[in-house]
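Here the complex is missing a single protein chain, while all its other protein chains stay put.
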Amino acid sequence: MKPGYEQIYKRPETLLPKRMHYCPGCFHSTIHKIIMEIVEEWDIQDKVIGVCPVGCSVFAYDYLDIDMQEAAHGRAAAVATGIKRMLPDKIVFSYQGDGDLAAIGTAETIHACNRGENFTFIFINNGIYGMTGGQMAPTTLEGQKTTTSPYGREPATTGMPIKMSELVSQLISVAYVERVSCNTPANTRKAKRAIEKAFKIQMKGLGTTFIEVVSNCPSNWKCTPEESLEWIKEKALPYFPLGVFKEPAKEEVE
Amino acid sequence: MAETRFMKGNEALGEAAIRAGLQGYFGYPITPQSEVVEYLALQEPNHNYVLIQAESELAAVNMVYGAAAAGARVMTTTSSPGFSLMQEGISYIACSELPCVFANIVRGGPGLGTIQPSQSDYFQATKGGGHGDYHLIVLGPNSVQETVDHIYLAFELADKYRSPVMLLSDGAIGQMMEKVVLPDPIEYKPDKPWATTGKTPDRERNIITSLFIQAEIMEQRNLKLQEKFKKITENEVRYEEYKLDDVEYIIVSFGLCSRISKKVVDQARESGIKMGLFRPITLWPFPTKPIEELASINSVKCFISVEMNAGQMVEDVKLSVNGKKPVYFYGRTGGIVPTPDEIINHIKENLL
Partner (left out) sequence: MPAKGYVEISIETCKGCNLCVIHCPTKCLALNTSDTNSYGLHYAYMVDEDECIACQNCAIMCPDAAITVFKKVS
């Protein structure tokens, strides 16, 4: 460190010193970093248990220095339910992509929310199946080209992209729903605050907490990371607006 | 305290699980198994276990996965179509080596089938069931009492081998009422340093996974599992022999069928036929060696596998007998329970 300077930002030590396998510019890494910043700042390494999905972030446990379980495709909500019910004093989160949470695992998602399971969903919505090679997701935008919608998603036969935050916020037992993104520094800061708030609400036992992150996939969107931010701003956010859909009263959280 | 009660099989199963230190039950109603979840729901306020009626068997088995990996003593129960749905999770559980207990109160299949008792899930239970190379330890109780005893044993074996253990019961044993002696409750204290309970500074993080994407590492995991299965095969084979001295005709049957077959043996003996019964109690590991030894006895003329299916365990009997003696089969399907008379008539008409 140069003399006369102080360190004000560093990689959290709870994020293991490994090179993550994600493509350049992928928000998976950003979200991993944010979660681990919270774990480090709050000193809750012994309290947090995470559940990995199937998809690109299937290897999240390689990087996060906390106890983790790997779930079958779509079943992370059921697995997280099992953990949280056995260890109610821990902070449990499931980390799931759109195929995982909103296609193959929709039933598990909806019913965990409906029971008010007291864990945090971190839902990474990038509108595409990353690991399997860029196929259509339930959240793929109208007209968006993927390897299984090569001429663009056709709503007449595939429906419209599913809005999970709007959907789960209708369920009475859900305590907190917010949609965030990491496409700008301000939004990334907000995303971190949302996850912090979700953990806080979880610790209070107020019900299900659900954070949707509008994410990117430069490799399968076939663009540069910079262009992926443009796509989010121009195409994704008008359809998936950011904001709080549901939250408990302030005095309940504090 | 140990106590004697008159109980329905499914309710006794639930009570046994409570006494064996159950911490989490995750299930979904299905006939003829629903009394287990109903009984546990009724008893929940008096005990410390968690009960969730899941949205499906798929969710239930994955709750079992999460809870078992968190170190708890957990169980789920279902019947045939539900057990098919659970296969995904069981494969993951087997690979991740999570101790937990399953009970399949079998009904007739395939498909939606029937709600009457059957043994037609023998293949599914003993040959793996889901994808990949694995086995569950499979116990085949033939009474309400044994259901209770096997639940205790199942939890014990699950912890001992870090393995899923299942009871392959059926709709009749689940529904029948019998006198049962309930053992003393266990105060269960898990000793599972591998469980995901929150990483403390004194240890590395615990990861529960069935994903080993490099072929060499996945092969190592498979070899580890096979080593465990070998150990289980060497140590845990259980069976019962009935009137096998001087025997010429050996019936092999398990579960409900073994009780019917006992009657067949008694009737045969009364009419001078030297018949006996061999009952596998562990369906996996299968009692191969004891059957092979019986097949080597000169006076033994043949084996007859009697099952409530179209002929499933008979394949394991044939593998055990290994060509030394003829192996025959008699069975009923679709939820039909054979009578002693029809079995003995079949044997007399076709095999003697």
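In order of appearance the chains are A and B, and numbering begins at 1 in each one.
Note that in this section contacts are C-beta pairs under 8 Å (C-beta built on N, C-alpha and C of every residue); 3 or more make two chains touch, one makes a residue touch a chain.
Being a predicted model, the structure only gives us computed values, none of them experimental.
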{"item": "Neighbouring displayed chains - absent chain, whole complex", "value": "A"}
{"item": "Selected from A:D43, A:D89 or A:E226 as touching the chain missing from the view", "value": "A:E226"}
{"item": "Touch list for chain A against the chain that is not drawn", "value": "1-2, 4-12, 15, 19-20, 22-30, 33, 182, 184-185, 188-189, 218, 224-226, 229"}
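Please note the rule applied: only the chains that are shown with their structure count from here on.
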{"item": "Contacting residues of chain A [partner chain B, same complex]", "value": "45-49, 51-52, 58-59, 61, 65-72, 75, 77-83, 85-87, 90, 107-108, 110-111, 115"}
{"item": "Chain B to chain A touching residues, read off their complex", "value": "23-24, 26, 50, 52, 54-56, 58-60, 62-72, 74, 88-89, 92, 96, 196-201, 205-211"}
